[in-house]
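Report on one structure; see the data block that follows.
Missing here: one protein chain of the complex. Every other protein chain is in place.
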Amino acid sequence: MISQLGQALVLLAVLTCAVGAPIAFLAGAYRSQKGLAWSRKLALAFGLWMFLATLAMEYALITHDFSVSYVASVGSLATPLHITIVSLWSSLEGSILFWGCVLGLFTAAVAVLQRRGHEDYLAYTLGTLFCIGLFFSFLIASAANPFAPTQPPIPTDGPGPNPLLQNHLLMIIHPPMLYLGYVGMSVPFAMAVAALLRGQLGPTWLLPLRNWLLVPTSFLTLGIMLGGWWSYEVLGWGGYWAWDPVENASFLPWLTAIAALHSAIVQQRRGTLKAWTTILVLITFLLTILGTFLTRSGVVNSVHSFTQSPIGPLFLIFLGICLVACVILLTLRIDTLVSEPSEDSIVAREGAFLLNNNLLLVAVMFTVLIGTLFPIIAEAVRGIKVSVGEPYFNRMSVPIFLGLLLLMGIGPALPWGRSDPATRRRVLLWPLPAAAVAVVLAFMLGVRNGYVLFTCALAGYALWVTLNQVLRPVWLRSRKGEALPRALGTVASRTPRRLGAYLVHFGVILTFVAIAISSTYQTDSEASLAPGQNMSVGGYDLTFNELEVERAPHRTSQRAIIDVKHSGRAKGTLAPALNQYPTQREPMGTPAVKSTLTHDLYLTVMNISTNGRVGIRAIVTPAVYWIWIGVLVMVVGTAICLVSPAPVGAPAVGAQRETEAATP
Amino acid sequence: MTTINRPLLLFALLLTALGAISATAQPQALGVEGQALIGEPKGRPLSGEELERVTNEVSSLMRCPVCQGLSVADSPTPSAVAMKEEVRQFLAAGYTETQILTYFEQSYGEFIRLEPKAKGFNLLVWILPIAGLLAGLALVMRRVKQPAATEAQDDAPTTVDPDLEVYLEQVRREVSS
Partner (left out) sequence: MNRTALIVGVLVITPLLIFLALSFRSDPRDIESPLIGKTAPLFTLQDLDGNVYSLEELRGQPVVINFWATWCQPCIVEHPVLVAASRRYEGRVTFLGVIYNDKPELIRKFVRQMGAWGPSLIDEDVSVAIAYGVYGAPETFFIDATGTIVDKATGAVSPQYLVNLLEGMLSS
């Protein structure tokens, strides 16, 4: 029953998109209000169908309706309810359905939220979204159909979702965040396509485009961080980023999205870089499709993709169509964007620096892309499988990241507009003592590694510049007799976007330093312990107490209870575990992590032998916590930029100057 | 069964005895004769902390064969642990990083290297990103230089961050009023 209902809803979605796309494009071409109204309604309908289809699938999952093929492949009576709910995205078909749902909701949201003005832009935007929606709903209806009826006999129980999904609660929120970011990139893409079709990208359209880009970017930031956190808490190797193809796939569009946001700022201020911003937005979307193709079609080795799947060729065709469409659009229409008044040339230094920021971000993207694709290229050319892994990516990208950190200090320090060399020298030399202080401080804390010290110097410089940008108005106010807290409050409420943007920079600086320290100063130790025996690592004294066995219907958990002492003082117990799932041959470890602000103690069970000994790996990593804090600061900063009201009054076309716009 | 096949028993005993003799005569080390594949060590033997550090360095350049994209250094699987142990032994015997990687490459193929060898076609993966960066830089430079010619005619005022300046002006006004 659910099977038929779901398929009917998906077919309705296909139909809605197929009808909506031509209507919306025609409405755009003929500037028809009626057509636009219809497109809006169809957009809402598309969102509704996809949402209802997803609800139907959830219903089937929760009621264990094994006549639905997807439920039969991932459902299990023994699985707890909350995991049953999220097993929607535990396997290919369900995750594509979820993708469709998010896309539908985004499409509907554009139709609802983008109310005033922009009629002709909006029609093209919805038209483009319908085209993307058509592909995904078609995919759900055909190759990746989760609603297909199960071949009889219908089983009475299923295998349950992938144990990796069941092993940690983070898996419940990490994929939705990633999907919101990934799928959300369709909206700025559609808006950029609309700008190209209209042949105009004025400030009135740039602002909504920037906001619609900001939303998925912050979700993607959060999703990437949660993914790193998840792999840290679940995979048990003590790291958070392995440059796995799936991780790269989420990282690639993030880089270009960040670049696009920065170039949009220049465009907003100076009216330049329109074409470049547009191209970046297009690339961002294309990278999400490419990334999905790579990770879902089974052509690359990755944690998440293991089987060759039927959606691969369809995705490739879709990617091909998108690529060709983008090239045609750019070829025919890009000049219309460039030739607007006050365009084409970068008048001042900030242009150069922003371009360098863009250049470096795109360079990282290009490097990661080449590294991710190279195994495929090498196999096609040489017929030999090669690996491109962590050492390559670190070696190639770390210098560029350090360059970005440097620009994060230099960029905002430099004045907008043209300036004389003396001013330039003054503003650039001014923060140097901060860099020196940072290095000395790091050295006193025991940092001896050259790379880390260099990172600290750059971070100190950038931190000073950031604080200076935020605090100078406050300081000025307080000097004129205003109380400091009040001055701070006034500044925050007057220029929230400015504050938000610098908060993001602050978060980035934190994250950079934390990554540099945590990846350099890891100490680990391995030991096989009988009950009562102990081991030590990084100042910790660990005593293996006993082995606890916990039986649940969906898994059996063996937990090693370990007493933790740090320099003689008891710090509680940790219980890393090995979980045995009935469907999995090898047990899966769940590490136990004790996080403090300075360092993490990370314990994993390597093996449990029959005589009661456990093999324990203990890792002490400094500063890991600050990575998560740094990313959260970034997300909060982005949120401030997003919710704060747009500058009062519609900005004038051309070289308008907004007081409130976020700076690089 | 009451009767025992005597000749067979005798034969078995004889075999066991022979086996025992041959085993004591030439005590064979169990395992593989691996060292023969890479020749003499070309470096100096490592020990202590240096051995641990270099073991980690070298094994982080090798893909764990049974994992998905993890290095031998990071993976807790038995195969990776065993490979790391072999790396440790090779280093302790004085073999170099190049020799060790070559040894594993002989059996696992190039796939085992997490960093492609900078040789032949593989050079592309090293050169392309740098070439891309340089090309981008050249492009930016060209665009920035262009307006330099018109700079003289442009008489826009020179300011410190005008954005901040406008804002500071606003603040001054407010405070003084």
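Order of writing sets the labels: A and B. Residues in every chain begin at 1.
FYI, contacts are C-beta pairs under 8 Å (C-beta built on N, C-alpha and C of every residue); 3 or more make two chains touch, one makes a residue touch a chain.
Nothing here was measured: the structure is a model prediction, and the numbers come from that model.
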Going by the whole complex, the chain not shown touches A, B
Which residue, A:Trp38, A:Tyr121, A:Phe293 or A:Phe401, contacts the hidden chain when the whole complex is considered?
A:Phe293
Identify the residue among A:Pro80, A:Gly320 or A:Gly489 that touches the chain left out of the display.
A:Gly320
In the full complex, which residues of chain B touch the absent chain?
19, 23, 28-34, 36-37, 65-66, 78-79, 82-83, 85-86, 104-109, 111-112
On chain A, the omitted chain is touched by residues 293, 297-301, 308, 312-313, 316, 319-320, 323-324, 326-327, 330-332, 334-335, 373, 376-377, 379-380, 384-385, 585-586
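Assume only the chains that are shown with their structure count from here on.
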Note which residues of chain A are touching chain B in the complex, please.
236-239, 242-245, 269, 301-303, 345-347, 351-352, 355-356, 359, 362-363, 366-367, 370-371, 374, 377-378, 381-382, 384-392, 395-396, 400, 415-420, 423, 427, 469, 472-473, 476-477, 480-482, 494-495, 589, 604, 606-607, 617, 657, 659, 661, 663
Can you check the complex and tell me which residues of chain B touch chain A?
60-61, 63, 68-71, 74-76, 78, 81, 109-116, 121-122, 124-126, 128-129, 132-133, 136-137, 140, 143-144, 146-147, 150-151, 154, 156-164, 166-168, 170-172, 175-176
